[in-house]
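Some chains have been omitted; the remaining ones sit where they do in the full complex.
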């Protein structure tokens, strides 16, 4: 299953001294998945059958489209590459689904042709560079080397001050996209020690690198001017526009790809829903949390309408709410907390970065999500999936439930065994008691003929240690039973 | 011993792939402690007895008050919580003692009611949040989840530009206090790999987060204005005020909690002395080092008088001087070096943070202490205690001495055993030699009747290998001895 999200954001926990390897592709669980997927075995009346057929159809393009990925393995290279690029485009939102990727590209085209082109170039070259560098094929096929590339390409175009269709921009775009796998691999070597993904850290590093290396005052690659706030923003609560406030929710989702068009945001919501409804719900929830936080911290309304408070919370909510933790109510609350924390952090990082003329990128998401993934707690309601087992929230949940079931079964079996043991022990003790009584009677008769093992067990008995009774010598029993 | 500092700043070294667990509470050593505490067995004359009784009394409220902690375990929840909050207040100075905590709160009230209230709210909610998140109960009871909370609460009030009794401030105070255990737990997952404590890093992160997220120009939560230096400060050495310079020593200790009142600083010194005189001495030493460094680096006198050069050095000196290292002369010198390094770093970080409108918090202490705890050296005079064994300097020292004694005993025993062995060997060799001589004599008499084992041992003897002599065959000996 090369396209499986099993290798989501890349790396298996590795023994401390060995190289952090990519999670190996697992072929076996695939067969199970169809069984525990949303496809019930329709063996009842007609409407039931229709529903079953519908769900069967849905399963072909929802989730991680593992069947397509399998089919793709035998196709010719360029088609495979296209699959990987589309998956890479969707992986920004933790979605391993080429259809979602296609829809996302459609959304980008709605926003801006030039940006979409740069995004495509970025994804393509990042994926090719990973191939050249001989990175894990499974991870490449899951789009895990492409998503940083699309963000690098897009955001370089978004923040360029040279205007659209400034073709020279493709040069640094290609160079930095090709650096993505290098930075990813290096970061993974570090993060894998804590079984953590690299998230969009390579993108953050590389785009900030490009922007601050050139800066606003540059002849070749000028960047938009970003400056720190130096006076009180003009906020009058009467002027608030509720419609725009609601619109900021899809805009916030669109801003994950640097897009401020609400239609683009809406298209992205659809692409998320196709692959995983839980992801989609958390994305909307995250954007709402971001908007509320912006109001609470007295942010200028413009920034809130523009979705700048939303996109980090969107990603943080998705990551914590079901993607890397198995979704329980406790984890859901944790995801909401993470959303608020991320919004706070977002404001902080935006203010710090503005000193250097930089946007906050997705640093707030990365840092808050990593913090929340590093937590350890003594409750078993918050279960962090091993990185190699992460796929998409619904499948993660079924993995978690199976694991719990297995645990319960194991416990039950253990209990049964213990009971069995206890019964056997009781029987044994009874026998022993009997033998002792017998021997006592014999002793009373003929004290001189007492054999050694008998007195031994007798001695024990008077000693009153109950545990000693469990180990009667064989001779004792052999003598009487 | 829930209140024991054995779980000081939280975490045991964990095997690389397992979760970093809290140090488990050890119940056994408790019994020893009373014995090796400062309570000598008074069996001599009357004044000796009085002294013994006095020391016995002292032991009830000095150190980590382990007896109280034990007694508390059976009390009802709110009283326990109060104990934990008080211990949390004192843990900022690495002191696990509710009495010290109480005195510290008194000092805070002397300084400012509103600040004290915020500090209390911070400690309370941080502790409650740790309970909700199911963190290790022993660590909570030792106040290890409270000390970041009190600092967050206090310093948010100190740096708020909205004036005292601005009640809305309690909202972010509660939110960020409740984030403390999350950030602590996450950082501990990282630091535990090197067996390092998290110090006040969560506080630093969260207060900086709040201050830079809102900033000076904010409608809801404005911060005081901090700006980088842009001209030569006006320093004339004739104007120096020696009295104020001396006063800066207690003020520096007070500044650990953001207090500039010298009386508050004095009260804090008392609270330290109650629990651990070594800690107290290093606190005063640290504050002095900071003041001297300020003079050396030509800092404005105002900042020195205000204690801003002292508080980081206070903490760094305490941490290195006896708390995490066993106190020897070498470690004492290391603590002084760490103090100077910390002062240097303090100036650097203050200048960097001022660019973002931030104070330096206790970043300099954290970074310098972590650096000095990461050192490895080939001398055994600098002994870093395992994190799970850290309590307070006096007890750490007794642990270190015991360990050394044990080592010496082991060595002595080893030597004795070796000597014993050598003697036995010598005896054996002598016997062997005798047997060989005998056999030689016999051989000289009757050469034909020589048995196999004899010739064998003879052969060995002529071979001249001394090690082979240690394994004479039993027959050889049996034949002649």
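Chains here go by letter, A and B, matching the order in which they are written, and residues are numbered from 1 within each.
One rule holds in what follows: a residue touches a chain if its C-beta (ideal position, glycine included) is under 8 Å from a C-beta of that chain, and two chains touch if they have at least 3 such contacts.
Here the structure is a predicted model, which is why all the values come from computation and not from measurement.
S.K.: If you can see 2 copies, how many does the complete assembly in this structure contain?
M.R.: 3
In this section, only the chains that are shown with their structure count from here on.
S.K.: Chain A to chain B: how many Å between their CA centres?
M.R.: 36
S.K.: In the complex, go through chain B and note every residue touching chain A.
M.R.: 16-17, 19-21, 133-136, 175, 179, 182-183, 185-190, 193, 208-210, 212-215, 217-221, 355-356
S.K.: What does chain A use to touch chain B in their complex?
M.R.: Listed in rising order, the residues of chain A that touch chain B are 13, 15-16, 193-194, 229-233, 235, 296-298, 337, 340-341, 344-345, 347-348, 351-352, 355, 370-372, 374-379.
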